[in-house]
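Note that one protein chain of the assembly has been removed; the remaining protein chains are unaltered in position.
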Amino acid sequence: MNKALMKAVKEYLVLLLVLGLVLITAVIEPKFITSGNMTNIMRQFGPLIMVAMGMTFVIIGGYIDLSVAGIMSLVAVVTLSLIDPIGQVGAIFVGLLIGAAAGFLNSLVITRSGAMTQAEGLFISYGMSVLYGGTALLYTGGVTNHLSYIESNYSLFTLIGSGTVGIFSVSFIIFLFLLLILYIFQNFTYTGRAICLTGGNKTAANLTGINVNRTIIIIWTISGFMAGVSSIVLFSRVTTASPVLGKGFELNAILAVVVGGTSLKGGKGSVARTVLGAMLVILLSNSMNLLGVTVYMQNVMKGLLLILAIWLDNLKGRR
Amino acid sequence: MKNKGLGKTITTSIVKYKAFFAVLVMLLFMLFPRTNFYSVFNILDMLNSASILMVVSFGLTLVILAGGIDLSVGGSLVMGGILTILSMNVMPMWLAILIGTLSGAVIGTINGYIIVYHKTEPMIVTLGMSIILTGIAQELTDAHPISAEGLSFMMIGNGRIFGTIPNLVVIMLVVFAVFYVILRYTQFGRNLYAIGGDYEVAKYSGINVRREKAATYVLAGMAASFAGVLLSSKLNSASSIYGDQTALTVISGIVVGGTSLAGGVGGVGRSLVGLLVFAIMENALNMLHVDAYIQQVIRGIVIVAILALDSYDRKRRREDV
Amino acid sequence: MANKENDIILTMTGVVKTFPGVKALDDVSIQVRRGSVHGIVGENGAGKSTLMKILSGVYTKDKGTIIFDGETIETTTPHQAMQRGLSIIYQELNLVNTMTAGENIYLGRFSEVNGMKGTHQKAREALDRIGSDIDTWTLVQDLSVSRKQMVEIAKALSFDSKLIIMDEPSSSLTQDEMKALAKIINQLRSEGISVIYISHKLDEIFDFCDTVTVMRDGKVIDTRPVEEFTRMDMISMMVGRSIEKEFPERPRKVSTPLMEVEGIKTKKLHDISFTLNKGEILGLVGLVGAGRTEIVRALFGADKIKAGTIKLDGEVVAIRNPRDAMKRGISFVPEDRKQQGLILPFSVENNISIATLKNLYKFGILDKNKERQIAEKHIKTLKIKTPTARTAVESLSGGNQQKCIIGRWMEIQPRILIMDEPTRGIDVGAKYEIYLLMKDIVENGGSVILISSELPEVLNMSNRVLTVCDGRINGEFDPEKASVDEIMAKALGVSVEGAMA
Partner (left out) sequence: SEQAGPPTVAFSPGDMANPSQAFAAKMFQKYGPDYGLNVIILDGKGDAQVQAQTVTNAIAQGVKAIYVNPNDVNAIIPSLQQAKQAGLIVGMFSSDVPAASASVRNFFVGVNDLMAGETAAEAFKAAFPNGAKVIEIGGQAGHDAQIKRHDGFNKGIAGSNITVLEYQATQQWATEQAMAIAEDMITKYGEEIDGIFCHWDNGVTGVANAVEAAHLSKDLFIVGVDGNMAGFQQVRDGIQDVTVMQNFEAQAKKTLELTKTILDGGTVDAINFVPLDVVTLKNIDTFTPPEW
C-alpha cells in the first residue's frame, strides 16, 4: 500500500540516507568496502557505542546525561595510574567501579534534589561533568600518561585495544556481549519495563508501585558504568590517557541515540536502535573522511542529520 | 492560622533569592582577604567582562520563559562576529554591524520555524543548529581567527563613557532595559509567561502561541549575534571557537538566577543576577590565586549545588501542596 | 418564545469528526436558541467535548456546516471564536498555574485592559460578579481545584460573549459555589446570552437547562425541552438500555476492624485517627482542600508521615511508600488521572498491567500473553471503549481512562481500595458499574475508602461517613440516620444552628 510505503520511508529515512551515502562513497572510493576499512569502522565504533548504549537508558528514563565525558576522563587517568600499584585486573575493576560510582553519584544528586525534568537533569549532569573533568585534571596535574610508561604488564589493555578474535576485534566482542545483556535487560526484565514507565510519567509510575528513585539510580549508574567501559576501551585503543579524553563523546552519543530513533520525550526506545544509530554516526564520519570532506562540512552534515532525525521522530509520533 | 517561624521565613527567602544571596555572601567574604577585589577598576572590569554573556542571557531568558531552550546561541554569537568583520571590508561599519546582528535573527527564525511549526524538540534542534553553525563558521574563516582593519570598530568594545564606565556595560544596561520593558509592559511579554506556564492554555486563550514562541528564538538569536558583534569588537577578532561554552554557561547562569527551565517563571533581572554570581566567583577565585584545576572543581560543585537546590526547592513546594 | 430564524444563535448540521480508530462525531446536528441554556448529556466518550472543541476551534471538523450568529463558519481558531463571541470553559482545567488569577482571567488581553493595573481591576470586577472573594494576585497553583474552577468561570464570563460553553464546570465546586453558578446561569439567560451546559450530574441538568440533547457514540439520540424528559428515560437514552436505579443496594457486610489509624500527622494533617472495618465502605466528606486527599495519600505512602501509626489486622505496619502500601493490599485511584494515574503514551494494556507487573515475570521474563489476557478481561468487564488493547491510553475519553485505572487495581484484588473522586467526569452507566465493583470488593471481605464531592454518592454507598475539615477529622455519621444538613454543617466546620440559619 502507498500509505504503508510512506510510513516505512518515514521510519527508515535516516537509514536510507546513510545507505545512500554508503553507496555513493563505495562508488567514488572503492576502498570504502575493503576489509581493512571494515576493521577500522569496527574499532572506531567500540568506544562510541558503549557510551551510546548507556545513554539510551538515560534518555528512555526521561533524562540526558552530559557527564559521560567527565566520567571517561576520570576513569582513564585513574585506571592508568593504578596499573603499577595494583595490577591490570585490579585497575580495570577500580576503573569500572569509578564509572559506576560517578553515575550513581549523579543519580543521588538527582533523586535527592528531586530533579524530575529532562532539563534539570541535563544541567546537573553538565555541572557533574565539569566536576569530574576538574578532578581528573587535579589528579594528574594536567599530564597525559601513556601505557608504555608503566612498568607492569599491560597485556590486557593491548588485547582490548588491538586484539582480534577471528575477524572481530576484541572491543567488538565486548560490545556484542554487553549488547546482549542490555537488550535482554531492557526488553524482558521488570526493571527494563520500569525504566520505560518511569520515563513516561514519573508521578503515575510512583503511585502504581514502581520504585522511581531506584529506577533513576539504575539508569544513571548504567550510563556511568558504560562510560567507564568506553573509557577503558578507548584508552586501550589509543594507549594514552589524557585528562581531556572523552571530550565530544556526549554529543556523538546523543546523536547516535536520537538518529537511532529513541524518542527524547522519554518512555520509548531501544538499545538495538542505538546500535544502528551509532553505526550511522561512525559510517558518516568514515565516509566523509574517505571522500575528503573537511571537518567543517562534517559538522554541518552532523547537525543536519540530528535535526532531520528529530523531525522524523516527530512525524512518526503524529502520524 | 499558618504559624511560620522566623527561621523558616528566612530559609524560604534565601532559597527563593539564592542568586542574590550568593552574590551578597561572596561580596561580604571578599572584604576579608587582602586583594584588590574592591577597586573601581576591578568592579568595572568584572561587569565589563560579564556584560557580553549577559546580553546573550537576556534574549535566551525569553526563550526559556516561553518554555523553550536554545543551545545555538553560541553559534549565533560566532556568526555575528564573523559576519560583521567579514562584511566590514566591503561596506560601512554600521551596515556590517547590522548584518552581523541580523544574522542571529535569521538563525533564530530557522530555529523557531523548525521547533514551533514542526513541533520538534528544541534542545536537539538547537544543538544540531549549533553544530551546523560551527561548521559554517569554520568554513567561512577556514577556522582561522579573523580581525578587523583599523581601530574604530575596536573602540566600541573597549571605549569608556566619561573615561570611566565601559561602553559594554552601558550597552548591556540598554539591552537589559529593552528586554525588561518587553517582558513587563507589553502584551507579547506577558503572553510569554502564559505560553511557558501552559502552552495549551495559552493557545486556547486565543494567544498566537506559535508566532510568539517562534519570536523568542528570533530575539534570542539576535541578542546572541549582537553580543557576538560586541565580543568581536572587544577582542578585535572573530573566530569559530568563541561560542563553544556560551550556551551552557549562560543557561547555568539563567537558572541560577531563578528563571525556571520549566518555563513561565523568571525574568531578565534574575538572569542578570545569576550571571553576576559566576562573574564574581571567577573573579574572586582568580584574585585569591586558587589553582586552575581546583577552580574547575569548585565551578562544577557550585553549578550542581545551585541547580540541585533549585530542584529541591521545587520538590519541597510540590510536597507542600 | 417565537420560533424565528434570528432566535437561533447556533446551528450545527451533519458534523463529522474522526480520530484514528474512532468516529468521535457521526452526523451531529444541534440548534441552540438565543438566551437559552442547552444541556448536553451522554456517556463518557459520547463526543460532547469533541463537539465543543470543534466549535471553539481546537479541532477542525471533517464534514458538516456550522452557522454561528448568522455567519457560516468554515474553519476557526480559538482566537477567532472568541472574537465572534463564543467563549468556553474546558472540561480539563484551563489556567496557567504559574500566573496570578487576575492575569489568567485576562490572558492574552493584557493590552486591551491597559496593562497590569487594568488587568487586576477588571479581574476583580469579574470575580465580584460571580460572588467570589479570590485575591486576583494569588498564583493559580496555590488555589484549590474548586477555586480554580471559579476563576475559569470568571474568565469565560469576562468576554462579551453571545454563547458560553461550559463543559463540566461544576465537577469539583462546593455547594456555595454551585449556588453562585446557578445564579450566574440564570442571569446570563435573562441577558439573552446562550449557554451550552455539559454535565454528568443530572440534577444540574434538570435545574438549569431549557433544552437537553442526549448523545451516544458520537450521535445525537434526541433533543427535547427538559420538561419532556424524566430522569430515568434520560439515563436509558444515554446508556442505550434501561436502568432501574442510580445506586445499587448498600452492602452490609461490616465486621471486625481491618485498619486502625492513630494520630497520623503530615505537613497538612493533624492527629488523624479512625478505624476501617472489614467489609465496609467508609466515606470521607469535606470541602475540596479540606485534606481528604492528604489522608488517603498518607495511608498509601505517597506523602511523608511525621507521626502516628497505622495498624493492619492489629499489627503496626510501616508504610513509607506506595510499594509498602500495595504489598499490604492497599490500592489507590487518584483524583487527577492524567498526571497521577496514567502513563499517557503507553497502551491500555501496559497501563492496566502496571500494578501487577511483577507477577507477570516468569524467570525474569515477561509473559506478554498474560498481560494481554488481563487487559482484555478488564476491557470487557469494565466496558472500556478502546479500539484495541494496544491503543495509547491518551487517545481515550476521560471516563474510559478512569476505567483503565480501576481495572489496574481490580487486578491486585485489593483488601483496601481507596478511591479519590472515582466518578468525576464519568457517565451514569459507568458510575453504576463502579458502584457495583465497590460492592463486590466489600462483599468479598475487602474495604473501600471513598472520597467524593458528590454527596449523594457518598451517602448512598457508604456504611459510615467521616467529615474532614481543615486537616482534621471532626465528625462521624451513619449516613442512614444523619441528615444531609448535619453532615454538611460539620464538614463546613460550623454548628448546626449556623448552617440552618
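To keep things simple, chains are lettered A, B and C as they appear, and every chain counts its residues starting from 1.
We take it that a contact is a pair of C-beta atoms (placed from the backbone, for glycine too) under 8 Å apart; a residue touches a chain by one contact, two chains touch by 3 or more.
Not measured: the values here are computed from a predicted model.
For the chain excluded from display, the touched partners among the shown chains of the whole complex are A, B.
Only one of B:10, B:174 or B:241 touches the chain withheld from this view, namely B:241.
Listed by residue number, the positions of subunit A touching the unshown chain are 29, 31-32, 34, 36-37, 39-40, 43-44, 47, 133, 137, 141-144, 146, 148-149, 161-162, 234, 237-240, 242-245, 247-248, 285-286, 289-290, 292, 294-296, 299. Residues of subunit B that touch the chain left out of view are 34-37, 39, 41-42, 45, 48-49, 52, 138, 143-147, 154, 157-158, 231, 234-237, 239-242, 244-245, 282-283, 286-287, 289, 291-293, 295.
The definition used in the following text is that only the chains that are shown with their structure count from here on.
Rounded to whole angstrom, the centroid-to-centroid distance between subunit A and subunit C, based on C-alpha atoms, equals 45 Å. Distance from the subunit A centre to the subunit B centre is 30 Å, each centre being the mean of its Cα atoms.
Residue positions 265 of subunit A are each in touch with at least two other chains. Residues of subunit C that touch subunit B in their complex: 56, 58, 77-79, 81-83, 88, 90, 94-99, 103, 107-111, 115-116, 141-142, 267, 303-304. Against subunit C, in their complex, subunit B makes its touches with residues 185-187, 190-191, 193-194, 196-198, 200-208, 260, 264-265, 319-321.
Of all residues in subunit A, only 188-190, 193-194, 196-197, 200-201, 203-211, 265, 267-268, 319 touch subunit C in the complex they form.
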